[in-house]
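My questions will all concern the structure given below.
Only one protein chain is missing; all other protein chains are in place.
The block that comes next holds chain A.
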Amino acid sequence: MSTQHIAGKRLGDRLILLAVIVLALIWVAPLIWVFGLSFKPNAELMRHTNVLFSPPFTLKNYTDILGNSSVFRWILNSAIVSLGQTFLTLVLCSLAGYGFARTEFPGKKVLYIAVLAGLAVPEQAVVIPLHHIFADLDLHNTYSALILPRLAAPFGVFLMTQYFKAVPKDIEEAALMDNTPRWKIFWRVVLPLSVPAQATLGIFTFLNAWNDYLWPLISASKPEMYTLTLGLATTQGNFAQSEGIGFLMAQAVFAGLPIFVIYLFFQKYIVSAVAGTTVR
């Protein structure tokens, strides 16, 4: 390889790096803005909002959250709904995925195609029927109503099916030779091997559930059943001017913290999931 070619390649790499940095800054700038404003007094922000890096700074917006608002209730609701949804989705998708990957039953192919077809159904198309069903069951404004509709997760079933198919069959056969009942093979042998796929699915499910807005907006009409996204949206709509932008920004930061922590700890799974592979 010639020196000129190497120099050209280095320049190309640096230009790509520069472009990535610029794009990253564009993406991260609003977040920094939100973070910065959350430490500014509301009175000052009533006058202008281009005072990000100049004093005074305050923690009052955060102490207000801790002292007065409904944010904790909404965070609790969001945590219950997101964790419940994640746990149940993992259970159902793992069982369904294992069934599709490793067992034989009549109509398996048709059923699998039907599940996959679910990927093509937009959320908005089923909102009204779902609303009717949960109204008939008198379940609106309950955790069940917030969790159950999201358990139909065709992507999760697909992901787990593909993953279980990739687990070498002879490991299960070795377990059969070891006198292991089917349920125990699933529980003790196959499920532990699927942790990377479980982590990927779990993270996506949790993030989707945490950020979900449409269904909670329809199902939860009582403020005590609001999830965080819904609660913040109502606050923004009704009280942004009176309670102050700084307080609003602090709520947003507060709401985003769990997501941030999850990204921090599970980023390798998220990256591999986005890349379309799984870490093994």
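Convention: a residue touches a chain if its C-beta (ideal position, glycine included) is under 8 Å from a C-beta of that chain, and two chains touch if they have at least 3 such contacts; residues count from 1.
Going forward, contacts and distances are computed from a predicted model.
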Looking only at "Glycine cleavage system H protein", "Fumarate reductase subunit C", "ABC transporter ATP-binding protein" or "YbdD/YjiX family protein", the name UniProt gives the absent chain is "ABC transporter ATP-binding protein"
Looking at the whole complex, which of A:30, A:106 or A:192 touches the chain that is not displayed?
A:192
Checked against the full complex, the residue among A:6, A:32, A:174 or A:271 that touches the missing chain is A:174
On chain A, residues whose C-beta touches the chain left out of the figure:
168, 170-171, 173-180, 184, 188-189, 192-193
